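So that we are looking at the same thing, I have put the structure below in structure tokens.
For this depiction, one protein chain was excluded, whereas all remaining protein chains were kept in their positions.
Which chain is which? They are A, B and C, in the order written, and residues in each are numbered from 1.
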Amino acid sequence: MQLSLSPEDQTFRTTAREWLAANVPRRRAPNDGRPARDFALAWLARCNAGGWSGISWPDEFGGRGLSQERLIVWYEEYVRARAPSVLDCTFVALNHAGPTLIACGSDEQKGFHLPRILAGESIWCQGFSEPGSGSDLASLATTGRVEGDHLVVNGQKIWTSFADIADYQELLIRTEAGSKRHHGLSWVICDMKSAGITVRPIENMAGAVHFAEVFYDNVRIPLSEVVGDLHDGWRVAMNTLAFERKTAAIGLQLELSVKVEDLIDLAAPPRGSAIAERLATLRAEAAALRAMTYRTLLREPETPSDGSLVRLCFAELAQRVNRTAMDILGADALLENAWTHDYLESYSETIAGGTAEIQRNIIAERVLGLPRVKTQ
Amino acid sequence: MQLSLSPEDQTFRTTAREWLAANVPRRRAPNDGRPARDFALAWLARCNAGGWSGISWPDEFGGRGLSQERLIVWYEEYVRARAPSVLDCTFVALNHAGPTLIACGSDEQKGFHLPRILAGESIWCQGFSEPGSGSDLASLATTGRVEGDHLVVNGQKIWTSFADIADYQELLIRTEAGSKRHHGLSWVICDMKSAGITVRPIENMAGAVHFAEVFYDNVRIPLSEVVGDLHDGWRVAMNTLAFERKTAAIGLQLELSVKVEDLIDLAAPPRGSAIAERLATLRAEAAALRAMTYRTLLREPETPSDGSLVRLCFAELAQRVNRTAMDILGADALLENAWTHDYLESYSETIAGGTAEIQRNIIAERVLGLPRVKTQ
Amino acid sequence: MTCDLNLSGEQRQIIDAAAAMLRTEYPVDRRRRWVADDLAAAAAFGMFGLGLPEGDGGAGFSLVEEALVHVLSGRHLVSSGSLATALGARLARAAGHAELADRLVAGEAFVCAGVPAGDSVLLMERGEAAFALVFDNRDFELREVGAALASEESALGHGASVERIPRVSKGVIARSAEPRMLAIADLLVSAQLLGVAEAVRDLAVAYAQVRQQFGQPIGGFQAIKHHCANMAIGAEMLSCQLDMAAIALRDGREDGAFQVAALRRLAPHVALANARLSIQVHGGVGFSAEAAVHHYLKQAHLLSRLGSAADILDLPAPLAPLVRVQERN
Partner (left out) sequence: MTCDLNLSGEQRQIIDAAAAMLRTEYPVDRRRRWVADDLAAAAAFGMFGLGLPEGDGGAGFSLVEEALVHVLSGRHLVSSGSLATALGARLARAAGHAELADRLVAGEAFVCAGVPAGDSVLLMERGEAAFALVFDNRDFELREVGAALASEESALGHGASVERIPRVSKGVIARSAEPRMLAIADLLVSAQLLGVAEAVRDLAVAYAQVRQQFGQPIGGFQAIKHHCANMAIGAEMLSCQLDMAAIALRDGREDGAFQVAALRRLAPHVALANARLSIQVHGGVGFSAEAAVHHYLKQAHLLSRLGSAADILDLPAPLAPLVRVQERN
């Protein structure tokens, strides 16, 4: 077990730190809409110009192909520099869509989309969840009927992040009529400007529009936009989810340590006070979350679901940190500011991408081997 | 809504307080075995001599027939005086067996047993749980075969409190061969000196013997010992449980307020400290538990399961109080003393008599009306 | 029976009447398009004189009935001005401003709630209020406030507005640190928090009965059941303690301050915990602005800033609270 940087890695850290110091935007990112899109794309374009886009993507696809060490170092510096949250509207493109195309896309798909993603020229959104299948992805019902060399898509997605400002969508649909559960799905690139698409934005409880419902009324998508094989979408989708859960979360997880430090500065609690005790525990937990983040990257997992532990641990710690902030803020907790905004946003941590209840089921069943029960 | 005593009730309080001050034993009750039996019977005999046995039993059966107000007043004074815990080895007789006999017993059964119970001459134990049916009482399998004017009992009970020192047992057995679930059970008075009974005490994690396994090997019990009708034991048993959950718990619940006060005295926490905050919350919760206790007695419940709320609230608050004590004790938490003993005993609160998980199911299904699912 | 925690016929009547009025005048749906509540309907119902003697233009009910009505207000997310106006009327009368008190009771003027924040006072959901009741920990100040001027900010990013005015005391009409007044404030604030805790429990239970996942209502899953059970326990604790505190205050019992302090300590905790659990039970819908549940969460944060619990460790614990009390009224 080693956690030691080579001289070259040390130099890499210095380079990263200096670049970030010179380039991180001073103002906080806008919450949503066109301003959020413009801000995020500008920041990504800047990163790309500096050679910091697609840091974990392989060289051959235009990424930086960083080793695990350097990925960690990069994110350590990134969050220390208070750079914009990695969970912005470029997240899906960089961390879902791009890696999926790299793994399963055709040469044409890769050639067209990957450079645009890296350069900060296209926003992607995810079209997985449906009204009837929030936690239960396998039950999805949006259909794609093959007509000649097109798919004709009908149905509805929900909880699609940034659909209102996205250029493309990674769309999971049922292409084999009458198929059940994981079978007969396809993973398709959907141009959001296609005729027949209606986007209805959903305001969230923090007053921001991240989510949307997307309706598909005979939307025609060329079969050439299917990623991987037709009807093989589940395998393609699982690929994406695995990627998300391992790599892309580093930035978010490490960010929490910074947030705890900011909170300690804000509170300046007298020693021995109740709030000092809470902050001391949060600090220790943030350290442990960081340790889990490192281990997720730097150790072979014992089961493929090991990552679900750190994911849930992060989600609930993020909520505790934000709740503590509200208690510290006093009357300012009633105003709109960065803390209250983050507090309200943090309610999604245990809901989006699989509720905490589902995550605990997964840990119990797949990590610990407890029996699966049909009705659950 | 009124919580006001009449002048007569006030006088009653004074009388109770004075009697308790003069009569409560100074030493702590022994934990188990013959000394616990002797102590508890002596105390009950003393109460009986003072007119304080069977306080909630109707006059006609030798009880004191106290009104709800006076019952509360009695227990308020009882716990203030640090009288022995009501959950001792006389508990089953006074709060399960006696009331069940009053409700469902024959004149002979009542005439024989009730005076003995009140006078502190007999200890009863409960024979409900079985190895395969801890939380699932309806699945019990100990059988009673009718042979002439006797039942011949075979099987096993477990978690039988004070079986090692009891004279009688309230025994729930399957008397109708092949019957399922709630049907075909009988509620029987079993003399613990009967041939064929083997008691194997189970030491608990606090080092005390409260529980036992009881084995029945062709134990012959006269049919005259059946309480209520043969095969109608479920109805009889439900009667008992309802009684337990409503009335007998007052003493235990009010006792917790006293314990919190003792803990505050022990800790003498500096204001604003983390421990002061915990104690302040415990004090408020104990007050609310008291309020729940009163309301359970003094308001018509909206559903028959309303009592499960106060029961679970008590169990978990008792555990929090005891855990806080361990944190306050410092190194003394490693020694055997009243606090550590109570702490260890408190682990049973969320297990015995229906686990916290089952209690929450009951609240969700019977109080809130959420759907029952077969497998749960 | 001298001890009886059932609602009397009269109590049921006032509760039913209040519930009907709130359903008509303050449907929870109104929060979707936020405008500050017009409290005229509440005033017309008599909400601000409920606990005052009939001679003072009040309805002659006691604090118990008043608290129960404020529970319902909490369920309907009625703006905190309802608390401030009810308390302001009391404060005005106690300070000798009988005319102002009458106007407040009659719904001819309103009071909004304010809390200090640094050099400012934050006025909550001011609406048409010409007065503010500033809750400064163990102290109240009833102030006249001029025409709306200052920056309006959006409380917690959604819904209720907050207006910032200078803290410096101008236009002070009355001030009080009278313990009974503080206790009444804590009682009514807690009553509204209980309303929040109950409402989000009911929303979660209703949703869990209809929302299907994995081929069954999510209310069939044990984890969801247990969340709902936890909300029920919290609300039940708080509701029972509210009765205790309201009765103790009404009857002038010695343990009144203690019972209120216990209530006020638990109320924000329970309301916030229930709102959190309810959002979780609602899943994605709960996180959206469209469901009502987030308004309750924000209302809980807002109400939690009002009044202030006396430190419960400073008060003697009543181990035998049942006593003989003089009849009041």
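Heads up, the rule we're going with is that a residue touches a chain if its C-beta (ideal position, glycine included) is under 8 Å from a C-beta of that chain, and two chains touch if they have at least 3 such contacts.
Keep in mind it's a predicted model, so treat the numbers as computed, not measured.
A.B. asks: Could you list, sorted by label, every displayed chain in contact with the chain left out?
C.D. replies: A, B, C
A.B. asks: Have a look at A:L5, A:V152 or A:I197 and name the one touching the chain we're not showing.
C.D. replies: The missing chain is touched by A:L5.
A.B. asks: Looking beyond the chains shown, say which of B:F91, B:W159 or B:W234 touches the absent one.
C.D. replies: Per the contact definition at the top, the residue touching the missing chain is B:W159.
A.B. asks: So which of B:H96, B:R295 or B:R360 would be touching the chain we can't see?
C.D. replies: B:R360
A.B. asks: If the hidden chain were put back, which residues of chain A would touch it?
C.D. replies: Within chain A, the residues touching the omitted chain are 1-7, 9-10, 13, 67-69, 72-73, 76-77, 79-80, 257-258, 260-261, 264, 269, 271, 276, 279-281, 283-285, 287-292, 294-295, 298-300, 309-310, 312-313, 357, 359-361, 363-365, 367-373, 376.
A.B. asks: In terms of residues, what is the contact footprint of the unshown chain on chain C?
C.D. replies: Given the touch definition above, chain C has residues 221-223, 226 touching the missing chain.
A.B. asks: By the contact criterion defined above, which parts of chain B meet the unshown chain? Give residue numbers in ascending order.
C.D. replies: 129, 132-136, 139, 158-159, 202-208, 211, 326, 330-336, 340-341, 344, 347-348, 350-352, 355-357, 360, 375-376
Rule of thumb we're sticking to: only the chains that are shown with their structure count from here on.
A.B. asks: Going by the contact rule already set, what residues in chain B reach two or more other chains?
C.D. replies: Residues 276, 373.
A.B. asks: Name the residues of chain C that each touch 2 or more other chains.
C.D. replies: 216, 220-221, 224
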